[in-house]
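Left out: one protein chain. Kept in place: all the others.
Order of writing sets the chain letters: A, B and C. Residues in each chain are counted from 1.
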Amino acid sequence: MELRKSYFADQRKDDLHEIGQPRPRSDSPGHVTGKTAYFADRNFPGMLHLKMVRSPHHHARIRSIDISEAEKHPGVVKILTAKDVPHNVYTILILIQIGPEDETVLADGKVRWKGEAVVAVLAETERAAQEAAAKVKVDYEVLPAVFDMEEALKPGAPTVNEYHGRNYYLYDSGECRKVRFGDVEAGFAGADHVLEQTYQSSPIEHAPTETTGCIVVPEGNDRFTCYTNTQAMFFTLDNASIILQMPGNKLHFVGGTVGGGFGGKVDVIVEPIAILGAKLTGRPVSFIYSREEEMQISSPRAAEKVVIKDGVMNDGRIVARKVTGYTDAGAYSRHSPYGAQKGAGHYPGPYTIPNVWIDTYCVYTNRTPSSAMRGFGVTIGDFALEVQMDKLARLIGMDPLEFRFINAYRDGDMKAHRQPTEGAALIECMQEASRAANWPVAEKYLSMSSYAKGV
Amino acid sequence: MAKVPVQFTLNGAEKAEFIDSGTTLLHALRDKIGDTSPKGGCHQGTCGGCSVIIDGELRLSCLTLAETCNGAAITTASGLSEGGVLHPLQRAFLDAFATQCGFCTPGMIMAATVLLDHTPNPSRDEVVEALSGNICRCTGYEPIIQAVLTAARSNSQNAA
Amino acid sequence: MALALQTFSTVKEANAALTVAGTRYLGGGTLVVRAANEGDVSVSILIRSTEPSLSAITVSGDKVRIGASVTMAAIACHPDLSSLAHAARAVGGPAIRNMATVGGNLFAPAPYGDFTVALLALDTTVSTKDGEVPIETFVAKRESNHAIVTAVGFTLPVDGGFRFLKVSRVKPTGVAVLSIAAVLEQAPDGTVSSARIALGCMADRPMRATAAEKALLGRKLTSDGIEPALAVARDGTSPITDPIASAWYRNEVLPVHLGRLLLA
Partner (left out) sequence: MAIRRGRGVAAINYPTGMNLGGDPTQALVHSTPTGNFMVTLSSVDLGQGMKQIMAQICAETIGVPTDRVVVDTADTDTGPHCMGTFASRGTHRAGNAVIQAAREARQVMLEVAAEELEVNASDLETDGQGNILVKGAPQKSISIFDVALSAHFKRGRSISGRGMFLIPRSYPEKETGAMKPSTCYAHACTVAEVEVDDETGEVTVLTVKNVFEIGRALNPKMVEQQLVGGSWMGVSHALYETTEPYYPNRDHGGTDFNQYLMPGPGDLAQTEIIVLERPSADGPYGAKGPGEMCANPQIPAVANAVFDAVGVRIDTLPITPERILRALKAQASN
């Protein structure tokens, strides 16, 4: 890695002692000796193991659940169904007033995605829990499922989630989050070229090497200690408190070093049910996702579809950009309404465009609920935007890097969401990339600056 | 549940336990013996986090039944440093900033240890091959490869 | 029922134990222990045998016998089997190769089982207590096999006669998009006098590319010479679709990779 201190030298103080120094990491000696304690590096006497019975169907009504055989299985201590969960229907963003509550901790009457949690089995050993789980009988009536966002948005599509009653999230702005800036149609009308293209992605897993999990220990004083690898301690504690209808002061969350997160450990998914199990049995409970669960059950990065329509002039100026973004939330909201909205705030990218129209939708389908991941709401949008930029440059016969200089935002430029640009540095990054990659651009671009025009 | 005796040396120390038959070595080490340095990242044999050295060979403790290890000499990442002095590989991982979340690190170090035991001066390709059963999601592997190459160089300098 | 391991010093005793319901033979553990870890509760007793012959490699002249418990790592470093080393090394990473056995590989479902693809090209026989059967017969009926595989046997190809290619997305040791093994003999004029070609991932288990084999006979290993073989390479295939690749893709690139292997 090279630090190029020549850029923005006037804005940076270099009189610091500790900041800017490559100090060794204090946690590394623990890592290399295997001494770092992760949540699962604990073993408690009498600890029970929780295994989840999951839906084999993408969408089905639950006619009945029979746990009688499973309950008798040797080693089984407790079996939990929806009726055991005090506040079974929840949504994690309720903490920042983004509702409605739309997800069941344990399925109640219906499953909406293949892999949804239905029954929790607590047993003395993992093997006993697995064996008992195989004896839980769930009678399903399979329902039509919808997997494609376009299909889901059509009239007559199966309703994925009755708590929404429609297959998209309803924002206060309507069926999508909107950004309106200038007159995009006038921009297209005056453009030398108009290019509309569609981009698509499929779900992506965080794949941390340590799977999601927790160990809950009853402390004997009506408090429960939850050793967890959540990325957000209080967020998880407060949601668990709501789901369990248990005052927050009864809960003690302990994290520590987490074996990778990447956004995959911000759902509140293992802790509430494990705490409930510990409460109802009075014993420590371990609930740790298998790798299979981590891959297919834990929320992935949402699949997205992004439609970009641009008006561009032969001189390289983009004069209008219309983006319609669709986020595939899967069966439940989790963080997806927020992610789709974050996309609306990100488009049209780091470019100054006078006429902008953004609609971002959060769509429900019968698949594993998606949620946050590194670059949430932006990663796939950036793929779409930057491939589109390449296409636009080639459309008008311009070098793709020079084309970006022409449109790059600078300090003071008004963004589509009506904030003036501050602290821009796109131009300087491109200047340095031009040098590093030996990708020559005209001198006028090398002498540009992100500082406000005329400064 | 049938309990069976297992006896082996772990990082040079004699260990004898009664365990449930069918228990994996990973569980025996972590839950019975208390060495949590091998990590259960998948229990499928696909991540390498549970790698240990059994009689000089790299093995996955999640797929090895503990009772098949009777009489074996087992080494884990927690047993590499001696008298508080880090093993050259451990030192090299620190110096190369080759750990982030650290969860893959013990397994990586096990894989690298076996490599350097057999191939003191490995090529980059040999290092890559040696680490190919171990997943890292944080680093992009390059710092880990560099750490192993550095440790090998310092080894050969010490030997010279 | 909890999982338990039973160890027997002879194959005979182990075979007898395997007649009990809920038993399964434990080789290197890469398939069986994994299944148990993942919640397969259909097996409650694992059976293994420590009979020394299971772990032996014997080479006399060009005849090779490899015990079923021999690991990929042992094959890869055996001085008399150097021509097969890269096929053994195609299986997993270093730790897996120290565990995965020849016997187990015979049962590995696609996309696994790369070494069995090599064994198929080598015209291997598979030994159990019931005698020896050709590998094709064995692999076709492997689900119904209940006798412990004790060894595989084959004749070493002439120098340079064995070719092997594994195509994977992840390097150096990802699972297979497809794998190809070929045992070729050439007449003094360079024309192919005998050919056995085996394919992995082109069906649910390793298969022969018999049409391509025939089309190679009498042809030289040149771009023109192999063209008829490549044209029929897909005959009889029904590739798997999995997270690595679709059946369509596997069929599309099979002739490309076969051509590269033959011209290498």
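Here is the rule we go by: a residue touches a chain if its C-beta (ideal position, glycine included) is under 8 Å from a C-beta of that chain, and two chains touch if they have at least 3 such contacts.
For clarity, every value in this text was computed on a predicted model and none was experimentally measured.
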Among shown chains, those touching the left-out chain: A, B, C
Contact residue for the chain not shown (choose from A:143, A:204 or A:446): A:204
Residue of A:75, A:311 or A:377 touching the missing chain in the full complex: A:377
Absent chain, residues of chain A that touch it: 1-5, 7-8, 11-12, 16-23, 25-27, 58, 96, 114, 147-149, 172-174, 177-181, 197-205, 207, 230-235, 237, 251-263, 265-266, 291-292, 295-296, 300, 303, 338, 341-342, 344-346, 349-350, 358, 365, 367-368, 372, 374-380, 382-387, 389-391, 400-401, 404, 408-409, 416-419, 422-426, 428-430, 432-433, 436-437, 439, 450
Positions on chain C contacted by the hidden chain, ascending: 167, 169-175, 241-246, 248-249, 252-253, 256-257, 260
Residue ranges of chain B at the interface with the undisplayed chain: 42, 44, 46-47, 97, 100-103, 125, 127-129, 131-132, 135, 137-145
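Operating definition for what follows: only the chains that are shown with their structure count from here on.
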Category of the chain touch graph - line, ring, star, complete, other: complete
Separation of chain A from chain B, taking each centre as the mean of its C-alpha atoms, in whole Å: 33
Inter-centroid spacing, chain C versus chain B (mean Cα positions, whole Å): 29
In chain C, residues with contacts to at least two other chains: 2-3, 36, 38
Where chain A touches two or more other chains, by residue: 125, 127, 290, 292
Interface residues, chain C side, partner chain A - complex: 1-3, 36, 38-39, 41
In the complex with chain C, residue positions of chain A that touch it: 51, 125, 127-128, 130-131, 133-134, 290, 292
Residues of chain B touching chain A in the complex: 20, 22, 30-31, 34-44, 46-47, 49, 76-78, 80-81, 86, 89-90, 93-94, 97, 99-106, 109, 135-138
